[in-house]
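In what follows, a single structure is set out as structure tokens and then discussed.
All protein chains but one are shown in place.
Order of writing sets the chain letters: A, B and C. Residues in each chain are counted from 1.
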Amino acid sequence: MAQPQEPEGNGSGKPALRIGMVGYAFMGAAHSQGWRTAGRVFDLPRQPVLAAICGRDGAAVRAAADQHGWAAAETDWRALIARDDVDLVDICTPGDSHAEIALAALAAGKHVLCEKPLANSVEQAETMSAAAEAAYARGQLAMVGFNYRRVPATALARRMVAEGRVGTLRHVRVSYLQDWLVDPRAPLTWRLRRELAGSGSLGDLGAHIVDLAQHLAGERLAGVSALTETFVRQRPVAGAAHGLGAISADGTGQVTVDDAALFTARFTSGALASFEATRYATGRKNALRIELNGERGSLAFDLERLNELWYHDGTEPGARAGFRRILVTEPDHPYLDAWWPPGHGLGYEHTFVHQAHDLVHAVAEGRRPDPSFADGLQVQRVLAAVEESAEKNSVYTPIAV
Amino acid sequence: MAQPQEPEGNGSGKPALRIGMVGYAFMGAAHSQGWRTAGRVFDLPRQPVLAAICGRDGAAVRAAADQHGWAAAETDWRALIARDDVDLVDICTPGDSHAEIALAALAAGKHVLCEKPLANSVEQAETMSAAAEAAYARGQLAMVGFNYRRVPATALARRMVAEGRVGTLRHVRVSYLQDWLVDPRAPLTWRLRRELAGSGSLGDLGAHIVDLAQHLAGERLAGVSALTETFVRQRPVAGAAHGLGAISADGTGQVTVDDAALFTARFTSGALASFEATRYATGRKNALRIELNGERGSLAFDLERLNELWYHDGTEPGARAGFRRILVTEPDHPYLDAWWPPGHGLGYEHTFVHQAHDLVHAVAEGRRPDPSFADGLQVQRVLAAVEESAEKNSVYTPIAV
Amino acid sequence: MAQPQEPEGNGSGKPALRIGMVGYAFMGAAHSQGWRTAGRVFDLPRQPVLAAICGRDGAAVRAAADQHGWAAAETDWRALIARDDVDLVDICTPGDSHAEIALAALAAGKHVLCEKPLANSVEQAETMSAAAEAAYARGQLAMVGFNYRRVPATALARRMVAEGRVGTLRHVRVSYLQDWLVDPRAPLTWRLRRELAGSGSLGDLGAHIVDLAQHLAGERLAGVSALTETFVRQRPVAGAAHGLGAISADGTGQVTVDDAALFTARFTSGALASFEATRYATGRKNALRIELNGERGSLAFDLERLNELWYHDGTEPGARAGFRRILVTEPDHPYLDAWWPPGHGLGYEHTFVHQAHDLVHAVAEGRRPDPSFADGLQVQRVLAAVEESAEKNSVYTPIAV
Partner (left out) sequence: MAQPQEPEGNGSGKPALRIGMVGYAFMGAAHSQGWRTAGRVFDLPRQPVLAAICGRDGAAVRAAADQHGWAAAETDWRALIARDDVDLVDICTPGDSHAEIALAALAAGKHVLCEKPLANSVEQAETMSAAAEAAYARGQLAMVGFNYRRVPATALARRMVAEGRVGTLRHVRVSYLQDWLVDPRAPLTWRLRRELAGSGSLGDLGAHIVDLAQHLAGERLAGVSALTETFVRQRPVAGAAHGLGAISADGTGQVTVDDAALFTARFTSGALASFEATRYATGRKNALRIELNGERGSLAFDLERLNELWYHDGTEPGARAGFRRILVTEPDHPYLDAWWPPGHGLGYEHTFVHQAHDLVHAVAEGRRPDPSFADGLQVQRVLAAVEESAEKNSVYTPIAV
């Protein structure tokens, strides 16, 4: 990338929304796809422009900029934030740096999109939420990246709950099952160290399902009772051991986060919920499943079949009732008037396109984005209560308000 | 049924096993079908004979005898037990009478089959288990009716676990979801009163899933953390209010059992488990679902599709791996060499045919039946720990040994 | 079976309907289960009694009588028909003997149930249908055993079509897929010889789907265009070669029936249909699948999941429409008020219980049974048109009326 180039994305005649992104791994690639595509599919009030990307390794970040179509590259996130041609800072780094970057970006007058979990501690999240609230008064927006709210099927579920199709809620059961740690020989990484990742399955997978369950239910959890476990406590250290703690004589290092977290919960309405987050569910690759049962109906969703929402209308005559598979690809389903004809499904990355769509609209209209940093903080409080309950022999632990 | 008739079932030249059954409602009908059919499909060492059936209402029990093909009818279970032409007493009554009848039958020298849950309290179950052990020394057998072990698909799952196809166990998640109490106007019945039913979803549905989870895992639970809830505390009393407690001015009576029970658990090996039993899962009719995840593979089953077992072989190359639907209808699947060609599925009632098959073999061979009263007692202890944990703010509660 | 015994089944105080069955292989076992069970589950106007069973091998038929609970055994079907204690003759033999037995039984004044296909030729079927019509005038009934009409889910489908829920019919697609001939080393049997079986997949599987398609559609086929194929033309002869034709030097004999039959068709209304019957669909064990699409809705069924009917209500708003899984286990579903609670599924053999139920009612009420021999004849005409079209280069061939 010898010369700075015209940022990808404009030519539309619309005012630009210039993005600066920190981080370029899995989430960075997904967010790039979201920013690049949103304005090409939706008729947005402002055109997202991929202005600058930031990473510590200069060669790598320049390669990433070329690959993903960012106009400029930076190696210092403070420099990125300082750029005049950046309107919005998109934070795709591990959780331990979220607070520092987000606070600096808000202080610099930028809008902020921050990946989940919002922070590695409730304290950090509280500071971020307060800063976001103050920034909102100055016209800046701050949003947390719970992208699974933006699958058309989950957005339809939310709409149907709001329409009263579930009725008085009795049960929510939700699990997020992956299997990439089943093999005890899989190596130690930053994701398995508390000081870097904050927690294990709980923060990575559990944060998603806590947010989604509360979002779909339209209410918050009141308290939890939890079990967590680390099945494999030592794993081989492969390559650079930087930041992975002490290495044992046998070449292994210690896993300091949970491998799995299970918890039961009560919603404020009295409905019951169960949660499970694990990386040891052999054969389940990305099985985020949620089911809501209420007095009038039920809804069920599985991320491995993300174009489908299952609905049982409890008000139908019993002889014709049944869970129906709604193929969520119709023009009057959320987000779908801009996409393909019925039956032509979307994929995982479209959640980031929709996230960009929603955030651009919020910025253009000065609306508080949803989910806000306050929502991210509340999820953090649920995760903290889960950890506290797990430490205290699973005793039921109320969520701080 | 003016004249006693020749008991249905013999003419086979085989020694008879003469059954006396107490109770003739849902379970009585299902057990009748099991006893009537087992010797017609399987080549059994002894031929079950439907000798006598017992119920309190003389006209009703005689009608049931005619309907289901029992040779004689009794209105006093003590008279049934006293009959010379009864070898085995099959107890299909509500849980509050199990202990008394079973103890008397064992004392009278009969074999016993007792519906689950074994009793309404741990104390009763302990007495029954001790009596069964003593009777076994005298050559009498006592079995508890956890019929869901006898679905061919669950029996195949057990065999595959025993073969090592799941490997080191990490997770068991199991739920039993029904929906017949969703409507708050559904009437109060004996099943919703503690003094008659012992508990609600917990004893009715939870007992099944605790037994099945432990049976399939091949190990026992060490402790539990539980939430229970009664969503609808008053229900209309329709018709006879006998035994349903005080009636309020508005014509309702009190529900004194749980509507739903959720618990997490640890197996003795350290594997984690989650359980949910409810009658409020709108649209789920009989959804007993269980999934086991281990280091080598996973198995999943759903009672609403009882001819299928899903298996993921974790040792396959990733590019061709996936959960496979085993249609459990092949001649080398459990119980199936006696039934229909591949693909011709069985139903719910066949679990009772297989239960009869297994018990007749155990009797003929003098083998301790499986599950024994001791197994029933252990399940009772798990249920008691669930109730204790629920009362104590969900604190983790070890299972008594 | 040293002594004749009291026929199984009575003691009910109801008038008996005494069955004499010819044949005791797969179909004989299934019919036995049907006759034995129907009166124990349903409150029938007459009680089926298993009076006598007939087969050529004396020892084998006596063993079958003992196994399945028949009071007497015969080795000559003419003797069976001549018995005074037989009211209804149930023909479970291969197709080449159907006509002779059925005609004799009707002549002897018996009711007749005849397995499908009704006969091995249209000519035989015409004679049988005429004889049945004449017998009906004398008060005798004749029914053909298309048992798949009696799965609760297909019976519900028929009811929903009759209610207008499918509307103007556009498409019916139906296949019956099995795989037991995939291995070219599987041996030659009577089922693979035209002189015994009449045809291959066509008569065995195709007869079922032609009947079911017409029954559910509520109208008849007008014409067909067909392809048939015999993939493996020589197969090893194992054991007795009686009736299997000439044996080649390499120990194989010739397959003289179709392995697979595919045909497209027009219904009289102009709706289109496609049919496929094969024994070479690797991994499909008993996959009878049918889907109907009409202007108002669609229905789909798969025999491998026989407790489910899938329904798409085309009049619903698109945003909430989808194929729903009706678990056909509710008390207001066909046949199900006599069985188990919702969600407790039935199996394959229950079609024979329901067939017995329907035939007993028809006999008691003097109603023409459904499907009649005339219906069986019409299916035979469709199969003949399929064979004719296949011989004539697939040219569209009208069905004779």
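Please note the rule applied: contacts are C-beta pairs under 8 Å (C-beta built on N, C-alpha and C of every residue); 3 or more make two chains touch, one makes a residue touch a chain.
Remember, it's a predicted structure, so these values are computed and weren't measured experimentally.
Under the touch definition stated at the start, the shown chains contacted by the missing one in the entire complex are A, B, C. The residue touching the chain not shown here, chosen from C:P94, C:G314 or C:P341, is C:G314. The chain not shown here is touched by just one of A:L188, A:L299, A:L346 or A:I399, and that residue is A:L346.
Only one of the listed residues, B:P45, B:P94, B:G322 or B:P398, touches the absent chain: B:G322. Shown as candidates are C:Q33, C:Q214, C:T278 or C:Q355; the residue that touches the absent chain is C:T278.
With the whole complex as reference, residues 170-171, 173, 175, 177, 179, 182-184, 225-227, 229, 231, 260, 262-264, 266, 270, 272, 274, 276, 278, 280-284, 291, 293-298, 312, 314, 321-323, 389, 393-396 of subunit C touch the missing chain.
For subunit A, the residues touching the absent chain in the complete assembly are 1-2, 5-6, 8-13, 26, 30, 32-33, 36-37, 40-41, 43, 66-69, 71, 178, 180, 284-287, 303-307, 327, 329, 340-350. Taking the complete complex into account, residues 156, 160, 311, 318-327, 330, 332-333, 342 of subunit B touch the chain not shown.
One rule holds for everything that comes next: only the chains that are shown with their structure count from here on.
Using the average of C-alpha coordinates as each chain's centre, A ends up farthest from subunit C. A separation of 43 Å divides the Cα centre of subunit A from that of subunit B. If each chain is reduced to the centroid of its CA atoms, subunit A and subunit C end up 55 Å from each other. Spacing of subunit B relative to subunit C, judged by their CA centroids, is 35 angstrom.
Residue positions 284 of subunit B each touch two or more of the other chains.
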